[in-house]
Structure formats: structure tokens, C-alpha cells
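Apart from one protein chain that is not included, each protein chain of the complex appears where it belongs.
All chains are identified by letter, namely A, B and C, in their written order; residue positions are counted from 1 within each chain.
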Amino acid sequence: MAKMNMVQALNLALRQEMEKDDRVILLGEDIGVDGGVFRVTDGLLDTFGPKRVLDTPLAESAIAGCSIGMAVYGLRPVAEIQFSGFSYYAFHQMEAHASRMRPRSQGRYTVPMVLRAPYGGGVRALEHHSESREIYWAHTPGLKMVIPSTPRLARALLVSAIRDPDPVVFYEPKAVYRAFREEVPEEEETFPIGKSRVARPGGDITLISYGASLMPTLEAATELSEKDGVECEVIDLLSLSPLDDQLFVESVKKTGRAVVVHEAHATYGAGAEVIARIVEKALLYLEAPVSRATGFDIVIPLYQREKDYLPGVPRILKAVRQTLAF
Amino acid sequence: MAKMNMVQALNLALRQEMEKDDRVILLGEDIGVDGGVFRVTDGLLDTFGPKRVLDTPLAESAIAGCSIGMAVYGLRPVAEIQFSGFSYYAFHQMEAHASRMRPRSQGRYTVPMVLRAPYGGGVRALEHHSESREIYWAHTPGLKMVIPSTPRLARALLVSAIRDPDPVVFYEPKAVYRAFREEVPEEEETFPIGKSRVARPGGDITLISYGASLMPTLEAATELSEKDGVECEVIDLLSLSPLDDQLFVESVKKTGRAVVVHEAHATYGAGAEVIARIVEKALLYLEAPVSRATGFDIVIPLYQREKDYLPGVPRILKAVRQTLAF
Amino acid sequence: MPNREIDIAYRVKYLSILDQEGQIDQELDPHLPGELLLKFYRAMVLARRFDERMLILQRQGKIGTFAPIKGQEAQIGAAAALLPEDWIVPSFREAPVELWRGKPMERMLLYYSGYSEGGRIQEGLNMLPVSVPVGSQMTHAVGIALGMQYRDQKSVAATFFGDGATSQGDFHEALNFASVYRLPVIFLCQNNHWAISLPRSRQTNSATLAQKAIAYDMPGVQVDGNDVLAVYCAVKEAAKRCRAGDGPTLIEMVTYRLSMHTTADDPKKYRTEQEVAEWEKRDPITRFEKYLTERQILGEGQIRATAEEIKTQIASAESRWQEIMAKGIDPLDMFDHAYAELTPSLLDQKEIVARELEEKK
Partner (left out) sequence: MPNREIDIAYRVKYLSILDQEGQIDQELDPHLPGELLLKFYRAMVLARRFDERMLILQRQGKIGTFAPIKGQEAQIGAAAALLPEDWIVPSFREAPVELWRGKPMERMLLYYSGYSEGGRIQEGLNMLPVSVPVGSQMTHAVGIALGMQYRDQKSVAATFFGDGATSQGDFHEALNFASVYRLPVIFLCQNNHWAISLPRSRQTNSATLAQKAIAYDMPGVQVDGNDVLAVYCAVKEAAKRCRAGDGPTLIEMVTYRLSMHTTADDPKKYRTEQEVAEWEKRDPITRFEKYLTERQILGEGQIRATAEEIKTQIASAESRWQEIMAKGIDPLDMFDHAYAELTPSLLDQKEIVARELEEKK
């Protein structure tokens, strides 16, 4: 097993799936010669050639639209949108077609495509490069929406996404891209789409998070254990759609308290749905309001203010302590 | 006071604002000569001429983009997207620009535009003509998102939207367009954006809804009153962003029970945020889980199945009775 | 030459073979076998009659909104110029093409009477479902063509769209991609002069739609879209180029929507009867019938026989449609094609509807 960062792990997933299945084709801006602006596709053009790694013109809607056509034709396109902030140029294609080809054709045509895009803040990027707006996709029936949190999971989840018979939007937390390394086995690994996981077991309070926010959430959990003697159970959602509510509902039944953490805007964010599920399925277990430590309802500011915008360890600690003190 | 349906009331709002303010300009597909496919802009070309009522080429992104430019220049464009299902062609313009011109220019430029679009099911329409996906907009900071429920409110809200200094997405429930008439005063009326209202007072349970779903919700409330002796307090949200949580939170504090009703897909729908706010602000008052009577997490089917998809009176009654019986 | 004209490689062509009086241009006559010409004739008449019948059914409330095709029947020339392994990516005004390709009428009736089940396309038929969002389907054809190129298939992806659709950004992106990758795509623009109430002249400022091909150094051809022979020949030639690896073509078929935009539309609001009358003279069926009759490929008797046959054919499709509806289609089906597998939430939601249906009984 080699230690890899998330970029390398994603690259491994793509390389192995391309070796295994000649239906897998990559397309996107600057993914070939340049290897992708984050180098996720580095070296793949050399190995697989320009028929399988397509440097496209600058047009996100066409990237999505062509992927849909390729998928219908029987290929397994993996499209990269350079930053999630530009994925909305392709929104109508995904909303009107990728997500509906199956119902519209009553199952005759399917769209097994993946739309990959780096998302989220924390890397001193320019405007439009730091958004966390996964709900647009997660609220769209017919699409799946997943966000990995570690290198190993990123690799496993991407393999599952590529093999999934339905369109998957795959957001990659760029704050995690090179943040740490993890052992990633050379042999194949998958992770079921639609399943969350316990990232840290505990019995006092449930913290529910995903993607880039998992890092500060786990940090906060460690600090709470060390300083407050509080054991947090941390749930990593991984899949926003389909949403796996079983794990976090079970956890809340045990702990009676929960905090949701995400970078996305609070209002109509994933936290709202998580809370609604807890209310529907475990209201009587709740000993305190479920609170949210999230990004705010404003456009994420330029990089000097990012740390004040993003839900960092202090905001999480405070939410947890208030919830415990309720 | 004349009795008007919602189409006429909207027409009145446009006409009067255009008379009052020469900055108000309409643009969209088929809004001029044809008067709009639903006739909301009927007669306005004749009165105000082609410089103020622009029949545009078929390009939603350009309609939004030009509106942004006009608004920056000092006009007050009111753009019509023929059906909300096609508003996603303009999504990147609204997401990247309309919503951000103010923060990006630090207040130097603003975008006082309105993006109008009929939404929702129930009128035997074609594919892509019956969606209810207001959350895409409501989750986007910098935009406002409102949905009227009656002719009189539609008129008042549209006037407020046109005068609002920020971009407003204005969804019109086409199931209500010609469903009933209401007295609409000739003299000016506005309704504050960001405020909800009590559509029917009651003390036993709170029903929270908006737009086209308000009709079956009120019907259900009547039936519950008549058959079960249950008095529902019905809250009409009107504004999904900014969301007014005060009224429904106060109501739930009084009733202890609530049901949210909307056509939109359940998961990550408005109901989730409503529930989250109730949990955050009134958990201890809750005597039962807040339940949701909503559309499902699938694409709305063609018209024969619409009634099985949409949250009609039976689904609402059931949710209310279950919540009361909890 | 610091201030000079740039020589643009591509020039735009205009093609018309059979004029509106039914007179053929001798030089351009493709000399198609009589049997094929009769097939064209029959397909155009079937499309016209089915369209008329749908309109009646719609007015009777038996089906919902649909987009009549009257006047645009010569589009079948495009389908006829393609092979079964070629793909067709339609918009929503290609019922004649769908019929030509073999989509059963009962399925179309099912679709327009509000049953999603009508959207199914039978195995083996390389055609995408109707696409309502204007302009959005062209990139799908480009993607399919990318697949063909990747698999070394010498096939063609042909996509239909209207004059209005040329204003959409997706039109531009599709042509650009097709040209950059030199893909076997035929872009078939049905310029029927109207996009609901907006006339072609106000949709875009260019003299022709075909010339938009110059933006991509792509061949652009304008054909008389009411001349089934011209349409056939232009598409045949474009397909040949596709199969030879010479890339895409844009074809503007100049035609006219004689009927309303959809059954929800009232064209009297925006166009004159006179204009319509003018175009009725250029009816694609009338001129073709005249030509076939004069050439004695078609006789009076055969015209009547064909009409009878078609009547029966439509009637029996209607019966099959009624039978399917009478047999009943399970409303719960609406959950089954959301994903390959039902998600846990969808299982719960399906259960809600099942119970509601149960209680309604």
C-alpha cells in the first residue's frame, strides 16, 4: 500500500478503471496535455492517448451534453469541470437530460456518466473558485451526488461512481486534495454510493459532516475528547444523494444530540435535510436542538475572509458545547 | 375593486409599474406580440411599444445576462422565462452575476431585476413544464425568491419585487393562474418581500405551505375543521428567501405540531429548512415530529400521474391526522 | 497587405430540385427508383393524416398538448437518406421522422395522452426520445458521434432542431465541438420561419441560417425544406462526408409551419392568413404528388388506395392505444425508472402512493 494524497488517489482510480474498461473516457478543459489544473488526470493522456483523454474547447454545457450522448451510446464518460463554480453552465444539461434520460426513455437509455469537479474553499483561490453548492445537484432527482473526505475513500467512491449505472456528480474537496496522505491499496476498492460511515465512534453527541468539513470536525472531536472528556460520534455522509439517514439517525438515538457541519450556506443546505430526517425518525430521542455549524448565507468572500466564513474548529466547538449544555 | 385571476393581477402590476417608472422594461420570449404564452404581458406591447416590451430571441442565458446589464445601467428589467423548467439555462448567469454584482463591486453596482417564471404542475403540460425547483434559487445567496399564492398577493408581491433593489426570482404557480378570482384593488398595493402571512388562523396544528400547494392545504384545513373539528393554522410562506421563520415558529409554539406542504421534491426541499428552523427555535414546544406532505424525489411524471405525484388533499389530511395522533 | 480582405474557405450553397409547381430540375434529378419515391409519398401522407388526427384527439381532450407538423413532412427525406445504424436525435417536431423510423403511433399517442410509458423507444431503434428544452439535444448527437468515432463506426448522428434553437448557446457549442473533433454529425435545422410568435427575421440577423456554419469552417447548405428530393440529396451528401471522416455539415431546411406552434397556441395573434396561404402553395405533398402523377409513378387509384390504407393504419394504432390504456398502467411505475435501483427514500415514497391508491379504491 502506498501513501497517497487525494489527487494521487483519484488519479489511481481513473487509471485503473481506464485499464479495466475501455468504455471509460475522460473529457474536460486542460485535462490532457496539462494533466488538469489540479493534476488529477496527470499522465493519463500519455498512457491512454487522445481518443480516451479529450482536451475539450471551453464550454461546460457541451462537455456535459457530449457526455450524455457518449453515455447513451454505451460509453462511460468521466467529465471534469475545472471548478464547481463553473459547473452551473452545465446545469440545464444535467437537470433536463442526464437526470431524465432513464425515465424519459423508460429505461431504454441510461446515462452512466460522472461529472467531477473540485469544490470548496480554503485554498486562497480567486472568485468563483471556492463555492460549496452541492445541494443544487443533491436536490435534483435522477442524479446522484457524492463527496469524498479522504484519499482512500475518494479512490473507492470514484470507482463506484464510474461503475454506477446512473449519472453521478462527484465533488472533490480541494482543501483536502493535498492536505494529507493515506494508505491506498493498489488492489481494487469500491465504496457503495448511498452509504455513509462512522468516521469516529463516540457516545455523547453526534457530529454529522462531509467533504472538506470533515477535517475540522474530526479536529474538534479530538479536542473535545481531550479537553472536555466528551466523546463525539462523527458521521461522514459521503453520499448526499441518495442520502443515507440510517447511520446518523441510529447515532442520534444513542446520543440524543447532534451538530451538522458543512461549508455550504446554512439555509436550505444539507444540514436542513439531516435535521428533518432526525425529526421524522428520532424526535423523541432528542435532548437538545440539532444545531448547525456551517457557511453563511452570503457568497464566500475572497481569501482573506475565508477563515471567518468557513466553519472552523472554534465554530464547531462552540456549537457542540452549546448543544451539550442545552 | 375588480375581481381578477392571477394572470390579470400580474398584468395589472406590470402595467402600473411601467406607467409609474420608465426604468421598468420587460423582456422575454413571446411576451410582446403574443402577450406571453400565458397572457401575463397581454396588451403591454401595444401600450408601451417595442422599446419597453422586448420579444427576444430564444436564449434564456442571454435574457438573464442582458437583464443584468440593463439593471447595472440603471433600468429595472423584468424578464420572463417561459417556463421555470427552462430557467436553468440562465442559472449560471444568476448564480455567478445577478447574485454577486453587489458584493463584487462592493455596492457600486446593483441588479434590481426580476426573473419571472411560471412553475409547478397540475395543468396537463408537457415534459419540463411542471417542475417545482425553487430551492435552486432560494439556496443562492444574493438572490431573493418569492412565490405568490393568490391574485391579490401576486400583484402586490410583483410590485415589491420590481421595486426591490436586489434581484428577485419570482415563480408563478400556473395551477393558480386561472384557478380563481379575487378582488384586486386598482390602487397600489405592495407586500414586503421576506414576510410570510397567516392564510387561516387556528390553534391545533400549523400547516406551512406556499404557492400552488396553498390551495389544497386550505382545502384540507377546511375539511379538518368540518369533519374532525381540528383548527389548522395555515402559514403561507410567500418568500422562500429571505425566509421569514418568525410567523411559523410562533405558530408552532402555540400548536406544538406542524406539517409542511409543497410540490417540490421532499429531499432538500423547503420543508427541510422549515423543520430545521422549528427545531432550532421551538424544539421544546414540539409534541410530534413535523411531517412533510410533498412531491417525491423523482421527476414529476407526465400528466396522467401528476395527481398521484402532487401533494393533494388526501396526502395532506393523512399527514395532519398522523401528526395529531402521534 | 495590412488592410485586406480575408478569404473565408467555406461558401454556403442553396439546393432545390423540385420546385413548387412540381417541376424537376433535370440536371439535379437524383433519379431515385419509383418504389422509393412512392415510399416518400406514403410517409408524407401518413404523417399529415396522423397529425390531423392528433389535432382532433387533442381538441376532444383525449390527448394533451402537442406540436403539429403540418407543412414540414419533407423532413422524411432526411431520415430516408440515413441508414438504420445511424442515430437520430430529434427535437419535438419530428413526428414524420419518428414514424419513418418505425416508432409505433400508439406509443406516440400514449406519450401525448400523458403516460410516461409512451416515451419508451423499442430496442434496436437508434433514436433518442423527443427533447423539449429547445436546443439542448444537439450536443447529445455530438456525444454519440464521439462514440462512433471512438468505436470506428462509420455511422452518422443526425440531429434536428428549429430556427429558434439556433439562438441557443448550446447550438454554437455543439457545432464547435463537432467541427473541432471532425465528427460525423449532421445538423438539420428545420427553419419553419417561426419560433412560436417570433419570426425568423427577428430571431437572428443573418441572411441565412446555413451561413452560421462559416463560424466553424463547416460546410453549410440551405435547401428547399419542402422539397423532399432536395432534402434527401443534401443529407445523403452530408452523410457521405461523415462516413468518409470529413466531418459535420449544417443543413438549413427552409420550410414553414402551416399549423399552430402547439395546440395551446393561437397563431392569429402574430401572423397573417396571407402569409400562410402563400406557403400553402409550396406544400411539400402537393408538389410531390403532382410530380409523381405527371411522371405516372402515381395514379388516381393509388392515391385513393393509399389514403384508405393510411386511414386503417391510424385507426388500428388508435385501437391498440385504447387497449393499452384500458388494460391499465400501474401508476406506481413512476418510481421505477428514476434510477437503476429504488433508493430507500423512494421505496418509502412509493409506499405512500401505494397506500393512497389503496385508500382511493
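Criterion: contacts are C-beta pairs under 8 Å (C-beta built on N, C-alpha and C of every residue); 3 or more make two chains touch, one makes a residue touch a chain.
Fair warning: this is a prediction, and the values are worked out from it, not measured in the lab.
In terms of the touch definition stated at the top, the absent chain reaches A, B, C within the entire complex. Interface note for the absent chain: among C:P90, C:G169 or C:P267, the touching residue is C:G169.
When you scan B:L26, B:L44, B:A96 or B:V259 for touch with the missing chain, the hit is B:A96. For chain C, the residues in touch with the chain missing from this view are 1-6, 8-9, 11-17, 19, 25, 27-28, 167-173, 176, 179-180, 182, 202-208, 210-212, 214-218, 222, 230. Think of the hidden chain as still there; on chain A it touches residues 29-30, 32-35, 37, 55, 57-59, 61-62, 85-86, 89, 124-129, 266-267, 296-299, 301-306, 308-309, 314-315, 318. Contacts to the hidden chain, counted on chain B, fall at residues 25, 51-52, 54, 56-57, 59, 61-62, 64-75, 77, 92-93, 96-97, 101-110, 141-142, 144, 165-166, 194, 242-246.
The criterion applied here is as follows: only the chains that are shown with their structure count from here on.
Seen from the Cα centre of chain B, the chain whose own Cα centre is farthest off is C. Rounded to whole angstrom, the centroid-to-centroid distance between chain A and chain C, based on C-alpha atoms, equals 40 Å. For the pair chain B and chain C, the distance between mean C-alpha positions equals 36 Å.
Within chain A, contacts with two or more other chains are made by residues 92, 96, 103-104, 141-142, 243. Multi-chain contact residues of chain C (touching two or more other chains): 116, 133, 169, 338, 343, 345.
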